[in-house]
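What you see is the complex with one protein chain gone and the rest in place.
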Amino acid sequence: MSLVEFSNVCFAYPSSQRLALDGVSFTVDEGEACALVGPNGCGKSTSLRLLVGLDHPSLGEVRFAGELVDASALRDARFTKRLRQRVGLVFQDPDAQLFCPTVAEEVSFGPRQMGLSTEEIERRTDDCLRMFDLERLRDRAPWRLSGGEKRRCATACVVSLAPDLLCLDEPTNGLDDASRAGMVAFLRSFVAAGKTVLVATHDLQLVSELGARTISLAGR
Amino acid sequence: MRANQSEQESCGSQGQEPLPEWLSRGSSYEPSVDRDSFARRNVLALTRALAKLRSEVDPVGQRPWVDRALGVVTPALRLIGTLALVACVSMARNLAFAWLMLAVLLVLCAMRPAHRIAQIVGPAALAALLAFVVNVPAILLGQASAPVRMATKTFVTVGYVASLAQALGSDGMVAALRGLGLSPHIATVVDLALRDIVLLGEAATSLSEALSLRSVGTNKDKTSSAAGVMGVVFVRAQRLATARAEAMELRGYGLDWTGGRTRYRLRMADAAYVLALAAVVASFAYLEGAMV
Partner (left out) sequence: MHIPDNYLSPATDAVLAVAMVPVWIHSARKVREELDQKQISFVGMAAAFSFLLMMFNVPLPGGTTGHAVGGTLIACLLGPHAACLAVSVALGIQALIFGDGGILAFGANCFNMAFVLPFVGYAVYRLVLGDAPSTPRRAVALFVGAYVGLNVAALVAAIEFGIQPLLFSDAAGQALYCPYPLSVSIPAMCIPHLLVAGVIEGVATVAIYEFVVRVAPDVVIEPESTARKASSLAPVAVLVVILVVATPLGLLAEGTAWGEWGADEIAETGAGYVPAGMENGFEWEALMPDYTLGALPDAVAYVISAIAGVALLVIAFKLFSLAARPRNAYAG
């Protein structure tokens, strides 16, 4: 059974009559690194949104770990929370994702929600800050960070949830060489540990560095 | 990124950092049911609704032919026409004129897409209901027809105004007001404020979505999460405004700006509209006179 399964998915945003996704089908297996590639506007970000249930397909099915992800499934609060812990989504725009007063609080938000013990929360926060080189920024306000720092922070605060599948929308946008190398190294470790990564990107170098299988979304 | 020697290592190949143990093991998280899931869902729904509050003007190709034809008329003229219509309906002592205008309104609505109809009929029906309820005491005073009369007139007037508002959109309305002599500076401020509301709505939506995605358990401090979202939105608004002011200045906007208005020239569509308006006023006069 694949971890992610898109079957003939069609989707149009309510305000537009144009189809963002037109009969898209693909699977992602556990432990894979996959990349959704295609030109701008071909539906890469949309696919990720459908996977975590922010939007629902007009036609077709989206499945995670065999379970259907649609409006009625998401009415079950427990299912939704479990889904969003297992699938971590890092938005394309990090500004849209950071809402806590400090970086440390941002990273610890997820674990705090999960009701983990204080030591576990601290451990996860410290590990994430270290992995993404944010230790000296832990008490800084997120909106004061530079573009690349924000992106690392946004990724860290999703990783702290310990997801099984990490979805990233253009993860290398705006990163300098050092940060980029770090991001790639992290993603490779993540996959090496048996986890799954799904990136939406038009950075083909990233794709080859990750050794990712490409899934092309045909443009319109 | 540096490795932490004391952490358990998962299989790391050369050059890659080993992941911490909590990250590399499989997740077995079982969420408890949080009482606020209802609120959580609804906050997101609310911010999404706010972002949709701007009644976006449909692209020309999607509009019914009636709206396409009306769209060619100068917005300022349409504003005058609608106000004249509202005045006539309000002044009509004979309900016949109100019914006639209601019939026209219904026909216009019938040609529009469903969501546009809802945007017109919704507020109009609500206002009419209010007018009806407010006028019910008049029955006791011997004016048995008052509630229905007022409700009808209210429905018609609000319906036409709502029609115009959603046909022009917010920028069309501002353009209409500018055509009637509104200062270009004020018009720009209003315009930008309206656009800001849209952008902030979108920002609030994204942040609420991010919050919702990471609310995977029990949120013991809901107010500070909400406050955090609002705070970030405020900061972004401020930065946006500053950046835009700088951009405008670089492109020549200053206090001596005249707004770039050209002189008004009469067009065919405007003439036709004025004729239609004259016919409406004439029928008003006729129907009113017929009653006397």
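Observations
Letters A and B mark the chains as written, and numbering starts fresh at 1 in each.
Note that in this section a residue touches a chain if its C-beta (ideal position, glycine included) is under 8 Å from a C-beta of that chain, and two chains touch if they have at least 3 such contacts.
Since we're looking at a predicted model, the values are computed, not measured.
Of the candidate positions A:L59, A:A141 or A:A181, contact with the hidden chain is made by A:L59. Contact with the undisplayed chain is limited, among B:L19, B:L79, B:A92 or B:C109, to B:C109. Against the chain not shown here, subunit B presents residues 94, 96, 99-100, 102-103, 106-107, 109-110, 113-115, 117-118, 121, 290.
Here is the rule we go by: only the chains that are shown with their structure count from here on.
The geometric centre of subunit A is 32 Å away from that of subunit B, both derived from CA atoms.
On the side of subunit B, the complex with subunit A involves touching residues 1-2, 4, 7, 10-13, 15-20, 22-24, 26-27, 29-34, 37, 52, 56, 62, 203, 206-207, 209-220, 225, 228-229, 231-232, 235-236.
Here subunit A touches subunit B in the complex through residues 15, 17, 52, 54, 77-78, 80-82, 84-86, 89, 91, 93, 95-101, 109-110, 112-115, 120, 123-124, 127, 130-133, 142-143, 157-159, 161-164, 182, 185-186, 188-190, 192-195, going by the rule given at the top.
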